Every structure is written in C-alpha cells, then in structure tokens.
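Notes follow the structure.
One protein chain omitted, others in place.
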Amino acid sequence: MLKEISRRRFLGTGSAALAGTAIGAFGFDGVEDALAASIRPFKLAQTSETRNTCPYCSVGCGIIMYSKGADKAAGKLGTISFIDGDPDHPTNKGTLCPKGSGLLDFVNAETRTKYPMVRKPGSDKWERVTWDYALDRIARLMKDDRDANFIAKNQDGTTVNRWLSTGFLAASATTNETAWMTYKVVRSTGMLVFDNQARV
Amino acid sequence: MADIALELARQSATAGGITGALAPKDDFQVSKLIDTSKCIGCKACQVACLEWNDLREQVGVNTGVYDNPHDLTENTWTLIRFTEWDNTATGRLEWLIRKDGCMHCADPGCLKACPSPGAIVQYTNGIVDFNHSACIGCGYCIKGCPFNIPRISKTTEKAYKCTLCVDRVAVGQGPACAKACPTQAISFGTKAQMKQLAEKRVADLKSRGFDQAGLYDPPGVGGTHVMYVLHHNDRPQLYASLPDNPRISPVVELWKGAVKYAGIALMGVAALTGVLHHTVMGANRVTARDEEEGEKIQEGRK
Amino acid sequence: MSPSNDTIERHAVSRYTTGARLNHWVTAISLILLALSGMALFTPSLFFLTGLFGGGTLTREIHPWIGVVLFFSFAGLFVRFVRLNLWNADDTRWMRNLGAVMRADEENVAEVGKYNAGQKLVFWGMSLLILVLITSGLAIWDEYFFAYTTIDQKRFAVLAHALAAVGAITIWIVHVYAAIWVRGTVRAMTRGTVTAGWAYRHHRKWLRQKAAEPAQRAPGA
Partner (left out) sequence: MTNSWTDIKNTDLVLIMGGNAAEAHPCGFKWVTEAKANRGAKLIVVDPRYTRSASVADYYAPIRQGTDIAFLLGVIAYLIKNDKIQWEYTRNYTSAPLIVKEGFGYKDGLFTGYDESKRDYDRASWDYEFDEQGFAKVDPTLQHPRCVWNLLKEHVAQYTPETVSRICGTPKEAFLKIAEMIGETSAPDKVMTSMYALGWTQHSKGSQNIRCMAMLQLLLGNMGMMGGGMNALRGHSNIQGLTDLGLMSNLLPGYLTLATDREPDLETYMKTRGFKPMRPGQTSFWQNYKKFFVSFQKSMWGAAATAENQWGYDFLPKLDLPSYDVLRAFELMHQGKMNGYFCQGFNPLMSFPNKNKIRAALGKLKFLVVMDPLQTETARFWENHGEFNPSDPSKVQTEVFELPTTLFAEDEGSLTNSSRWLQWHWPGQDKRFEIRSDVWVVAQIFRRLKALYEKEGGAYPDAMKALTWEYANPDEPSPEELAREINGKVLEDVPDPADPSKKLLEKGKQVPAFAMLRDDGTTSSGNWIYCGCFTDAGNMMARRDNRDPSGLGVYQNWSFSWPANRRVLYNRASADLQGKPWDAKRSPIAWDGSKWSGPDIPDIAPTAKPDQVMPFIMTNEGVGRLFVRNMMKDGPFPVHYEPFESPVANVIAPKVRGNPAARVFKGDMEQFGDAKEFPYAAVTYRLTEHFHYWTKHNQVNAVMQPEFFVEISEELAREKGIQKGGWVRVDSARGFVKAKAVVTKRIKPMTCDGKTVHVVGIPIHWGFIGATKKGFGANSLTPFVGDANIETPEFKAFLVDIRADTGPATS
C-alpha cells in the first residue's frame, strides 16, 4: 500500500503551496537566471512518499521514504531515492541518528543478498540456485532430520512431541506478522531450539 | 521563518565589489544555532549532509580518535570534532564536541578573496554559497576564510563547503543537518529566533554552573549565520581550535584592499609618467653626429 | 650632412646573439601573459582578461605553468647578463646625473658600458621579484603544493605575490618605456644590432670596448 502524503510540511507559514519544481516562485528577484540555476532544484519534487519505521534500534523512529517512478495504477512502487525522518512522528519529530540518516545506503548496500545461493559441503564457493531448488532441498533436509530425531514420548511415556536436532533463530527486525508466521511454523514442527536476538 | 526570500546581497569579484547588503533586521536573516551543550557527537549531521547532498566520502582508517573523516573535505562539509579536556577548575573531564563547518559570516572572507565574479554569493538572508559554474578553483576562498572551511576537490578542481542547504531553505525547509539532529542541538530559524533560543540555553547552562556560557556570534566577521552555544564562551579555542576572535586575516584585507588599489595605481602612474615624459621630452633620438662619432670610434679613428 | 642608411647599417654594432634574443622574447612573452592572467585574478575589474586564456579556470591553471617558464627563461638571462650588470663607479655617477639622462642630455654624463645603472636596476629588480614570485607562487599553487604550507603562510604568499607582481609590472613598464623612448633600442632585441651612433650616444664605453676587441666584425659584412 502506497501512502501518499501531502507536502504540507514543505513550507513555512505565509508561503504559497508548492507542487513540483517551483523554485521560481520563491522570490529570486534580482538573481540572474544563471545563478538561480546554480541552486540545485529541490530533489524531492516529483517523488512519492511512504511512511515506514527505522529498522535499527527500538526507538522506532518514523521515517519517510521518497520513491521515484512509482505508478500506483500499474502497482509499481518505484525506487527509493531518499529517506529522512518523519516530522509527524511523536518520538523522533523528524530527526534521525547517524544510522537512520544513512538508511538509503542500507537499502542499496553492495553486500545485500540478491539471489538464492548454496554452498555445497566441502566447497569453497557459492552457487546460484533457483528458489524451487533451495526450498525443496531445505524441506527434504528438514524432513530427513525430523523423521530420524523426533521425540514423540519421553522415557516416562509422556507425550512431548519435540524436535531438538534442528533449531531456529528468529530475527530482531522482522515484523510482528513475520514473527507470528515463523512462530506458527516452528512450533507446529515441534522445534524447541528456538530463540531470538533479545539478548545480544 | 516566513518570507525569507532568496535575494542576492553580494557577489564575489563583481565590478563595484559589494552590490547590496544583508536584510536589515535579524528577522529577515536565517541562522543555524549549534548548541554544543546538547550535542552528543553522534554524527547524524554528517550522514544527513552526505545523503542530502548526494556526496560520497571515502572509507578511511582509525587514527586513534573518534573524528572521522579526519578533516573537512570537498565531500565532508560538516564534521564533528572531539576534544577531551581536563577542567582543572572543577577537576572533571569534559568531552567538548563541536560540529565544524561553514559559519556563513556576515562579512565573508571567502567572498572577499574570490577573484571570480559571482562564484561566491551572499543572499540577503545571510547564506553564503558557492556557485560552481563560476568557480575557477583558485583556492583564494581558503585564504580568505578565518575558519579554514572551503576545500578544493582534486577531481572537479572547484571549491566546496556547506551551502546551509540553500536548496532546502529556498522551499521553506531547514538544513538537512538540523532536520536530522536527534537532540536538536542544531536549530534553524531567523537570526532573531536563534538569538532568543540561545539566551534560554545560556541561562540553563549558567544555572548548571557554567558561568562563562555564552553565544558565539563573533563580531570580527560581522557576526555569523551559524552560531554556537558554548559552555565556555570565554575560551572558544578549547573547542577544537575554534578561533577566539575570528576576523578576515589582515594580510588578506591588505591584499584585497590597499594593495589592490595601490598596485593598480602604481602601475597606472608608471605608464602615465612614461606618456607624459614622452610628450614633454619627445623621443630620445640618435643624431647624425652620434653616428659619425660612433663610426669613428668603430674604425679606430678616435 | 647626414650619414646614409647604408653607411649606418654597415657600421651596426652587434649587441645580442640570437640565443640571447630568443631567451629575451620567451621571457618577455611569458611576462606579458603572466601579467595579463595575473591581473585578471588580481582585480575583479580585469577578470574579463581571463577570456584571453579560455576562461577563469584555464587562466588559473595556465598561469603557474607560464610562471615556471618565466622563471627558467629569466634564469637564462640572468646567467647571460649577470656579470655585465654588476654595479660599478660609472653607475653611481650615472645615477647622480639621472636628471640629465631623463632630459636626454647624456653628453655630460659619464660614459657607460653595455648597461647603464637604470638597466641594471631593472635587471636586479626583476631578478629579485621573480625570485619572490616563484617562491610565493609555489606556496599558493594549491593543485600541487597545498600540503606544504599553512594557510597563514599562503596568505602571506598571496600578498607577497601580489606586491612582487605589482613591482615587476612597474619595472616592466619602465623597461618598455625606456626601450621605446630611446629610439633605436628595440632593434637590439629584434635584429640583434644597434647603430654605432646609438652605441655612441648611450653606451660609449661599451662601444669603445667593442672597437678594441680584435675579432669585432660588423654583422652582415
């Protein structure tokens, strides 16, 4: 869902509403054209805005992501060109720390993962694989391990239905909805070796 | 910060020199106030500056301090500088943290030194900006600046410094660093507002035992459009060598003032003297007698 | 009766070799270019002169390189002429009679050698100022030498550079004016010779010395 928010914060009081590049409306009287051109056009003009939350620490600062090339009708969100603090947010009031201020570099980090990869036993390199290959292979490895090591009853005959030989470390920045999905799946398999990043 | 229009006050190296003046009242001038007592040195301002201005700095090394990069560069227009100071009066350590960058002087030394017309401009609201299409990369601004701010790029060979986010101010927003600053140690508004805010902050600091707290708005450069609240306003030098009483170097003043006029005058006088001399005296010609006498000598007749 | 041109040319006195003349003109052109580009950067009212060099940036880039050319070129002149420019008693006497010289009344002034005191002053003045210019110039040649001086040193350098340039240009004006006023001078640097009469009138001692030299021959003879 794309949230388009009006640019009501663009201007101080007493200024006219601004749409698109309207630098010319801002009292450049007496400045030669060439000079006016030397001031960079406002770079957020013609972008669409989306509200989000900084993914780093737990302050939960509101952020605004500015995207270029969004096309609502075609269901395209475009590409984020700039990120800064959400001035409407009660906690951060538009501010961001050095990490939050650099979020665009996180989105565009060179070392982001892009394709499913596998490293075979004993190999010294990654191989790109299809999602289908990776997911089927993982399901197979899980099933083989689970079937071999699942404990339905303990020594006293109590039903315990646990699986201890495979574990899951959940994240610290995924959404609650992802966490719930993960919780459901992990618990339904009987996994007990299950933890998150609360301690580090 | 209503009605702060971008109108030119001055341009560098323009015939007649200064063509205008700052807006008459503080209400029409903008200012950034940096409160060192609120600054936690987090460098959000540095990151925000790089991101807003689409700048890329190189990944450096650690040299035993927190300052990174180690100095302002053509890409680093603002830099947090850290000073560890043992306050002998109180016996307590103080970590003085100052955001360095262009001070946007009311009397900008860079503009005074710049030889290229319009390469450095000052708007009536106080912002001093570099116009890169006119910049010739001579580095005179560096000599003119009392705060050691401008840097010349090795690649573009042009001078760079903080623009006070003139592109943001032009649409009614504050600079990117002030927007980002988590503790609001950086504020932006009219100069009058910022002075008022500073007064409040200074009073708070005085109540906490900083008797010498004050506003750094150095008169030697006509005041600045980036001001500091300092806990030790009596000793600005403590803050990573912030000048105690900055002014455009007298050497630069001499160079761009007396020497310029006197030099041109001297050269003009010399040329004029020649013309006058020639008019009065006429040409110094060799006479026929001279030729004869000369020839005589040549031929050994004399 | 006046001597015919032919006669005069036959008696022309060699003053400068081709090498010396080339050396001079390289120096002269450099100096003019430096003056033009330097003046453009010195005062806004002359900034338009940067147009001659393809704009401000090119002017800024070219100027120091021309300076380097000038420095070495002038160094050539210096080596060539330094001995002849040493000060002597004639010069002091000549200086005392400067007024007469300026009135073109040199008859009663003591005879001078190849260079009179004025020319020597130009020589030494230029030597000194070019030294100042090259030193201060390097200090403000930020493209290559930024790191070697402090900003305060650069400020002094830029002032010294300006002052020295003003001095050098003033001396150059004197030099050029003298060459124009004293007719017959320019040909020394174009053709390499002067007339015997010119030598007699302005540098009689030098003429006598030349006459006394055994291998003296008129050029073109």
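We just call them A, B and C in the order they show up, numbering each chain from 1.
As a convention for this text, a contact is a pair of C-beta atoms (placed from the backbone, for glycine too) under 8 Å apart; a residue touches a chain by one contact, two chains touch by 3 or more.
Computed from a prediction, not measured in an experiment: that's the story for all the values here.
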item: Displayed chains contacting the withheld chain; value: A, B
item: Touch criterion as defined above, residue of B:S37, B:S249 or B:Q298 at the omitted chain; value: B:S37
item: Positions on subunit B where the hidden chain makes contact; value: 37-44, 46-47, 50-51, 56-66, 68-69, 84, 86, 92-95, 97, 182-185, 200-201, 204, 207-208
item: Chain not shown, touching residues in subunit A; value: 1-3, 48, 50-62, 65-67, 76-80, 83, 85, 88-93, 95-103, 105-107, 109-124, 126, 131, 134-143, 145-147, 149-150, 152, 154, 156, 158-200
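Everything below uses one rule, namely that only the chains that are shown with their structure count from here on.
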item: Rounded Å distance between subunit A and subunit C, as computed from the means of their C-alpha atoms; value: 73
item: Centroid spacing, where centroids are CA-atom means, of subunit A and subunit B in whole angstrom; value: 41
item: Multi-partner residues of subunit A (each touching 2 or more other chains); value: none
item: Residues within subunit B bordering two or more other chains; value: 134
item: Residue ranges of subunit C in contact with subunit B within the complex; value: 1-3, 7-8, 11, 13, 40-45, 47, 50, 55-57, 59-61, 102-104, 140, 142-143, 146, 151-152, 154-156, 158-159, 162-163, 165-166, 169-170, 173-174, 177, 180-184, 195-201, 204, 207-208, 210-211
item: Residues on subunit A engaged by subunit B in the complex (per definition of touch); value: 9-15, 18, 22-23, 26-32, 34-35, 37-43, 82-85, 92, 94-98, 100-102, 104-105
item: Partner subunit A, residues of subunit B touching it in the complex; value: 1-8, 42-44, 46-48, 50-52, 54, 118, 121, 129, 131-134, 166-168, 170-173, 176, 179-182, 184
